[in-house]
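A short write-up of the structure that comes next.
All protein chains but one are shown at their positions in the complex.
After this line comes chain A, so read on.
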């Protein structure tokens, strides 16, 4: 063997054998495996190279994999230890690609039960990777023996493999619980850890059993630090789920673990304690002081772990973390930038209003030294701080503008600009200074996309300031100095001023006239377009073509136009047939925010537009056989759950609204492993006026798979008020009992069954698409002439605050709040909520809700809509 090593070194010159390997050559070489006498000295390097290729990400076809797999089985003839072990690795790697892998079962079983201890553990793991549910029963006896084997490696391998197999055959593994129980008493630390993992996995659905397990093990003092960590996690989960639990013993166990000799366990316990929902300040104190100690550790990982946990705690218990402020400030200069950034953001979270100035000074020196990604994290923390302490906006704004002037990449600059924009939107006092900083920034900004965005913002916000004229200079400077895309944006921005500020109109027209001589087509076109509209002096034209831009979803518009040009109709293109742009819901924004501090994210592909989800649904529905032609999809509502999440069948409904129809999409999940459902259909019992038009049952619903059934209903034609109602729903299906391990039905005969679902509400919001109006007031005034108006007064006694009322009204009506009227200023007793949207069929709706707080909330609701019935509907359903 040693001579083989030397040979290889001489022949191949150390490692060069792995340079520029080709899949085909290796597969060719692998034919050597079939030689009558196996030569380990030749075969081992070939197998190593093959595995190296697979680990590099090379993909084999099923045929290639099967061929090489079969050749590999010949190597079992050799007694060479390394070769045999490499064969196991090869088996594991190929088992998911190749066919008929069970062929090696008997060879592996022989190795697993043989005398060679060096083979047995690895053979068990290889065997379990090729085993399926039926084969498992054949080796069950051996596995049970292996779990309690005296050799710890064998026992560990068997336990770990069992855990892998629980996905495949949970019921079989459950029968091994006694063996696992025995293994937990093992002297070997890893066996103990693996046994606890398996035991918990088997029992985790049975809370009583888990409680008993925890009670027993916490007294036993496990040897393995890994096992103790696992036990802490189990205990913490129990404590968090069961409020009323008699918990003193468990809490004591956690506190005891804070004094464990292994740092791993101490950290795990501290982390668990601070994250428990029920933790009181008395329990928190020792955990925090442990973390504080870790902050001063020499090991970067330990400091990192501590500061990351403190960062999380800063959200829930900011006061507890203030004790560590001094240690955290020391970490700002840490050589590991992740640690320093986490420390900064933690300090920013816990900082009091008075300490903001001092902190910002400290950050200023720090920021110049770190890379862009970390700067972005810091900027985000500053944004949170600005929202928390609005009065400090001038300090923070100065700081941000200083950061803007420094060198930095697009992402970093964009995040600063975003932060300034957020501060402007949130805090009216900061608007003028914020805009001034941004104006200064675009004077010298090398990122086109950012300059365009800021110009757009200036166009929207500038006209509303006290002195709009001062922004014109900044904007016109761009026209003189920049590239075409920025010039075009500047032209649009100026037009906004022209439309909103009559006294500036004349000057703007002069500037636009100059722009019409521009060398770029787009700039010239825009200038001509705007100067024409502005010369008409017509408010409604301004509103529709300058201030409010196109509301439709761009991908849908593209699709509709393509279809239109391909079809041969003489009809003009109807803009109303294009679905509107869905406004991202706050949930998606929150999802975006839910990122731990200090996490770096590499720039991936830009997320597909929100509306794509809707386009996908529309495509799926249009692919249903013989579906009615309903026009284009108008709106898709949020998912509604029609069952509790832990029932036999899990059903969710998504409502898709069309002009005259509604498609109910039912996503059903079968959670019973011994049942196969067929012909699953949802029978709805619609409210009066509705008519069920078509039903599309789901043909087959096997265990743990989601199937979809559709029901198409037609809206009541005459009575719009009747469109808001409640549907009863029952799921009907044919049940076939089946074998849980294979999923094959026992008999061909099934029986009918049904399952009651919760009622389905069809609300007003399902039929209304949100539309954002940049200049709501103008639209409102204009609507006075042409639209129908309805007005009514309501007393909303269930709400105790204006915020609550606003939130509920927005949600109920499904309209978009405009001009940031969804934010109620603190301490006020009256509020006006401005809403806009479009009703199905393309009827525009504007709503003004005047709210007053006095023992409940009183609301005066004024609705203006293009259609009288729609206005009627809204006033009728509210209340």
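What we mean here is this: a contact is a pair of C-beta atoms (placed from the backbone, for glycine too) under 8 Å apart; a residue touches a chain by one contact, two chains touch by 3 or more; residues count from 1.
Convention: contacts and distances are computed from a predicted model.
S.K.: Hey, which one's the missing chain according to UniProt: "Coatomer subunit zeta", "Acyl carrier protein", "Hym1 protein" or "RILP-like protein 2"?
M.R.: From the choices "Coatomer subunit zeta", "Acyl carrier protein", "Hym1 protein" or "RILP-like protein 2", the unshown chain carries the UniProt name "Coatomer subunit zeta".
S.K.: Going by the contact rule already stated, which one of A:48, A:289, A:465 or A:673 would touch the omitted chain in the full complex?
M.R.: Considering all chains, including the one not shown, the answer is A:48.
S.K.: Which listed residue, A:106, A:301 or A:829, touches the chain dropped from view?
M.R.: Checking each option in A:106, A:301 or A:829, the one touching the absent chain turns out to be A:301.
S.K.: Please pick, from A:121, A:351 or A:765, the residue that touches the omitted chain in the full complex.
M.R.: Within the whole complex, the residue contacting the unshown chain is A:121.
S.K.: Using the definition of touch stated at the top, determine which of A:31, A:110, A:164 or A:391 touches the missing chain.
M.R.: Considering the complete complex, A:164 is the one touching the chain left out.
S.K.: Out of A:102, A:190, A:215 or A:876, which residue would touch the omitted chain in the full complex?
M.R.: Reading the full complex, the residue touching the unseen chain is A:190.
S.K.: Considering the whole complex, not just the chains shown, which residues of chain A touch the missing one?
M.R.: Interface with the chain not displayed, on the chain A side: 1-2, 5, 8-9, 14-15, 17-18, 44-45, 47-48, 51-52, 55-59, 81-82, 84-86, 89, 92, 118, 121-122, 125, 153, 156-157, 160-161, 163-164, 190, 193-194, 197, 200-201, 204, 226, 229-230, 233-234, 236-237, 240, 263-264, 267-268, 271-272, 275-276, 299-302, 304-305, 308, 312, 315-316, 335-338, 596, 598-602.
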